[in-house]
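Only one structure is covered here, and it is reproduced in the block below.
A single protein chain has been omitted from the complex, and every remaining protein chain is retained in its original position.
Order of writing sets the labels: A, B and C. Residues in every chain begin at 1.
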Amino acid sequence: MAKKRIVTTTINGKETQFLCQPRQTLLEILRDDLALTGSKEGCSNGNCGACTVLCNGKAVNSCLILAVEAEGAEIETIEGVAPVDGLDSLQDAFLQQAALQCGICTPGFIMSAKALLQEQPDPSEEDIRFNLAGNLCRCTGYDKIVRAVQDAAAARQQV
Amino acid sequence: MVPLVYIPPLLKSLTNGQEIVEVSGKNVREVIQAVEAIYPGFAARICDGDDLRSGLAVTVGTKLATNGLREVVDTDSEVHFLPAISGG
Amino acid sequence: MHDFDYEAPVDLDTALRFFAERNGSARVLAGGTDLIDQIRLGRYAPDLLVDIKKLPELNVLECQEGGLRLGAAVPCSEIYRNETVVSGYEALVDSCRIIGGIQVQNRASVGGNLCNSGPAADSPPSLIVLGARCVIASAQGQREVPAEEFCTGPGENVLQQDEVLIEIRFSSRPPRSGSHYRRFTPRNEMDIAVVGVGASVTLDETGERFVDARIALGAVAPTPLFAREASESLTGQPVNDETIARAAELAQQAARPIDDMRGTKEFRIHVTGVLTRRVLAAAIGRARGEEEGTRIGH
Partner (left out) sequence: MASTSYKVIGTRPIRHDGTDKVTGRAQFGADIQLSGMLFGAILRSPHAHARIKSIDISQAESYPGVHAVVTGTDLPEQQQKVAHLGEGDVNLYHLSQNVLARQKVLYKGHAVAAVAADDIHIAQEATQLINVEYEVLPPVLDVLEAMQDEAPVLNDDVRTDSMAGEESKDPTNVAKHYFYEKGNIEKGFEAAHVVIEREYRTSTVHQGYIEPHNATALWNQDGQITIWTSTQGSFMVRQQMADLLKLPESRIKVVPMEIGGGFGGKISVYLQPVAALLSKKSGRPVKLVMDRASVFEATGPTPGSYIRVKMGADREGKLTAAEAYVAFEAGGFPGSPVVCACMCIFACYDVPHGRINGYDVCVNKPRSNAYRAPGSTHAAFAAESVVDEICERLEMDPVEFRLKNAAQEGTRRVDGVQFARIGMKETVEAIRDSEHWKSSLEGKYRGRGIASGFWFNVGLKSSVTAMLAADGTVSLLEGSTDIGGTRASLSMQLAETLGIAAEDIKPAVVDTDSVGYNDVTGGSRVTFSTGIAVHNAGLEMRRQLIERVANIWEVKVEDVQYEDGKVRGPGGKEFTFRELAAKIHATGEPITVKGTSGSENQAGAFGTHCVDVEVDPETGKVDVLRYTIAQDCGTAIHPAYVEGQMQGGAAQGIGWALNEEYVYDEHGAMRNATFLDYRIPTCCDLPMMDTIIVEVPDPQHPFGVRGVGEVPIAPPPAALVAAIYQAVGVRMRELPASPPRLLHQILQR
């Protein structure tokens, strides 16, 4: 077996070290070794977005990144989104709009939406749909998800 | 009035083509036995021992019977034998 | 997943040495969005992945006098996020915006898309019509290959075992030029081209005559295809429905598609004609500086 590596990275603002095989994906390490199971595995080839995390501020599929590639990176997962004393406006909007049914895709959607709103605070409906196209939801038909992101954008503008 | 038993179309050969058979009975079991008395062989197609055959359900009126052969049948009830269905 | 080792060199010489020494058992890891899945599926079983994202030469993205330099490891989203740098190269931007979802675009590079050499890849037709040259390096030195000659078959290309694509170079764009890439997919996003068409046109001062045109096709042959006859048919011709239709017809003739689960041969040939017309029209509009209204997936 290839030599294991020690990887030093920042996860949800905290410096983190882990040991991994080169063939292990970031998703595998997050879930199985770091107990960050909020990132989900839906397809393992970048088509469903359930494993979306932010890597240096950008949305990426953690199933298509090797854990060793996280060396020196800033990773943010769904577990790092909520402030200590409440929910992020996106999380709040998803609840208010009933934008989830089974909830398996929800962490990925929130991460993608978070990356979008960081870059485009006032996105059009088309911007939202374009930026969420890499996340599949089989329950909702997307209507309420798109509305939740619109609401969250509006709420952030007001702050 | 008496209960009306709707004969499943594939069993009409047993009832000389009769679609509806009027018999008396207080529950589904008695109704089946009453049809059996007129048209021998019927009960064997509907029942497995003292149970409905697997995959089969009985409706009394518009309601699916949840009490199997013991389901009470009113004097003017329709009795239908249909496949048990479920859903996703 | 097959077991492999991993290196992330910070200088090109070290990187090239890995490939020189490994006799083909090493593979380049850029965005990894194709490669990691391919290893998982057992299509490739490399013993070493060389991560090239830390090499400065492969991260260059700049527009100079001589044209655009695009490092092979630059992710797609960096390209369209630097819209001023790539402003003359609209077809390249079009391609980068439709390769996978945002998550993929944040990792996948045009260089990787080219080296993966899928017949349906979205960036090669744009590279071809923009006259891109692929800069290839090995421990022995460098060479350049025109984009249309890079791919040699499905998943195959001109790279030797010890070679790495390091950069894609584009000449500066002549005035009154416009380009466009569009693909046909059943879904509006997150899909793979059933047919892809890129076109670049340069018009004369009146905007009514082609000075030059290049058309390239994807997903209709074992490799991305430069439609030479279709392209040349437009040189010096007036811009009108007939000349465009003629070019579309020649593009259809150049297509050599197969039947597969994504589309039949007939469907692909038909759509090649349709898209060629539409893509030319859009490229012409851009060359004329006209406003454009596009919809997702159209």
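Rule of thumb we're sticking to: a residue touches a chain if its C-beta (ideal position, glycine included) is under 8 Å from a C-beta of that chain, and two chains touch if they have at least 3 such contacts.
Just so it is clear, the model here is predicted, and its values are computed rather than measured.
In the whole complex the chain that is left out makes contact with A, B, C.
Checked against the hidden chain, the listed residues A:Gly13, A:Gly103 or A:Pro121 yield one contact partner: A:Gly103.
Within chain A, the residues in touch with the undisplayed chain are 21, 23-24, 28, 31-32, 35-45, 47-48, 50, 77-79, 81-82, 87, 91, 94-98, 100-107, 110, 128-130, 132-147. In the full complex, chain C touches the hidden chain at residues 1, 3, 184, 186-192, 194, 260-264, 266-267, 270-271, 274, 296-297.
Interface with the hidden chain, as seen from chain B, comprises residues 6, 8-11, 13, 45, 54-55, 59, 61-64, 66-67, 78, 80-88.
One rule holds for everything that comes next: only the chains that are shown with their structure count from here on.
Chains A-C form the pair joined by the most contacting C-beta pairs. Rounded to whole angstrom, the centroid-to-centroid distance between chain A and chain C, based on C-alpha atoms, equals 29 Å. Centres computed as Cα averages put chain A at a distance of 57 Å from chain B. Centre-to-centre, using mean CA coordinates, chain B is 69 Å away from chain C.
Counting only residues that touch two or more partner chains, chain C has none.
Counting partner chains per residue, chain A has no residue touching two or more of them. Residue ranges on chain C touching chain A, taken from their complex, read 1-6, 8, 29, 31-33, 36-37, 39-40, 49, 51, 53, 77, 100-104, 106-107, 188-190, 296.
The residues of chain A lying in touch with chain C in their complex are 1-3, 5, 21-23, 25, 44-47, 49, 52, 55, 58-61, 63-66, 68-69, 71, 112, 115-116, 126, 129-131, 133-136.
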